[in-house]
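One chain of protein is taken out of this complex; the other chains stay put.
For clarity, chains are labelled A and B in written order, and residue numbers in each chain start from 1.
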Amino acid sequence: MRRALLWLPLGVFAILAAFFFRGLSLDPNAQPSALIGRPVPAFALSELHSGAALTGQDLPQGPYLLNVWASWCITCQVEHPYLTELSKTLPIVGLNYKDERTAAQNWLAKLGDPYVLHLFDVDGQLGLDLGVAGAPETFVVDATGVIRARVQGEVNARTYARIIAPALAAGRAP
Amino acid sequence: MNPKRKQRLLIILGMVFGLGIAVGLVMYALSQNINLFFTPTQIATGTAPNDQFIRVGGMVREGSVSRDPTSLKVAFDVTDFDHNVRVTYTGILPDLFREGQGVVVQGRVHDGLFAATEVLAKHDENYMPPEVTEALRQSGQLDKMMGKN
Partner (left out) sequence: MFAEFGHFALVTAFAIAICQGMIPLYGYATQQDTLIATAKPLALLQGFALAVSFAVLTHGFLVHDFSIHYVANNSNLYLPWYFRMSAVWGAHEGSLLLWALILAGWGVAVSLFSRGIPEHMAAIVLSVMGMIGIGFIAFMLFTSNPFERLLPFAPANGKDLNPLLQDPGLIFHPPMLYMGYVGLSVAYAFAMAALIAGRLDATWARWSRPWTTIAWSFLTFGIALGSWWAYYELGWGGWWFWDPVENASLIPWLVATALMHSLAVTEKRGLFRSWTVLLAIAAFSLSLLGTFLVRSGVLTSVHAFANDPERGVFILGFLIVVIGGSLTLYAIRAAAVSEPGRFGWLSRESWLLFNNLMLTVLAVSVLLGTLYPLLVDAVGGGKVSVGPPFFNAVFVPLTAILVSFMVFGPLTSWQHMKDTRQYRPLIVAAIVSILVGALWPTQMLGDYSIASALGTVLALWLVLGTLLDIWQRRLEYGSAWVMARKVGAGFFGMWVAHIGVAVTVFGVAMVENHTEHRDVRMGPGDVQALGPYEVRFIQMESLQGPNYSSEMGTFEVWEGSRLYQAVTPEKRVYSASQMTMTEAAIDPGFTRDLYIALGEPLGDGDWAVRLSIKPFVDWIWGGSFLMGFGGIIAILDRRYRRARARQQQPVTPAEQATVV
């Protein structure tokens, strides 16, 4: 009887641990994007520097990254060096989101420009269609123009290894 | 039974009895004081109970905040992009309360209006209360949500 009682604390803890394990899989912050597996939405925006009209036709041949950024966004500054590094091997399209034209141009002039194409989305139209919740966000687009994955927040070595690299690999596979 | 054993038995019985009563009271208090969570759609369609203390989460609809010019009364819509709930509140709104941002309100539904006793805004740009995410996921609108500004 007493011996059995001594195992009781362990039993209680085991039950709690099981609940915690279940709790871990109930991620309160997961925000799946319904756009994964679909093409980039159609848009009509202007080029950041020239103001020329841009549509989906102007997007590069994939795979590429679509990076949502803004000059007011500090995390964008934090991820900028890493993106610059990535842009040497992978094209990156910049979607300037809810920003001012001159502020954005100055930002690129100061920190360097990793983008192959600059979309200027002052009203956040394309951002809304993409389901962007804030900046920065980055989408992985494959060779057929289909969105494969999404990174909310900073792109860095960790998120690259966890989200971007697997999505690129999956996009390459038939 | 020797006296030592008898004493120990009495102590254990007393503890079990005391703990039993305590657990009973705690469970009763719990059942009286948990706040269930509902979505705006559930309130609009009448699935949520009236006049009971509940929580509702969603986004503050853009352009829906209106203030009384002489007092601290304020009203706004909480939406999951399917349905809206009109929320009334008297008092100081939290620093992070903004149109187009996530919010959780606590209070009661009465005559189709939600009288809030507490308004909790999301904590920072990277954090959204789980209830808000849940409401948006349930309405299938999560990915259409707008964030900044």
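By definition in this document, a residue touches a chain if its C-beta (ideal position, glycine included) is under 8 Å from a C-beta of that chain, and two chains touch if they have at least 3 such contacts.
This structure is a prediction, so every number in the text was calculated from the model and none was measured.
Residues touching the missing chain, restricted to subunit B, are 3-4, 7-8, 11, 15, 18-19, 22-23, 25-26, 29-30, 32-37, 55, 67, 69-72, 90-93, 95-97, 106, 123-125, 127, 129-131, 134 (touch as defined at the top). In the full complex, subunit A touches the hidden chain at residues 2-3, 6-7, 9-10, 13-14, 16-17, 19-29, 72, 74-75, 77-78, 80-82, 84-85, 111-112, 156-157.
Criterion: only the chains that are shown with their structure count from here on.
Subunit A and subunit B, compared by their mean Cα positions, are separated by 30 Å.
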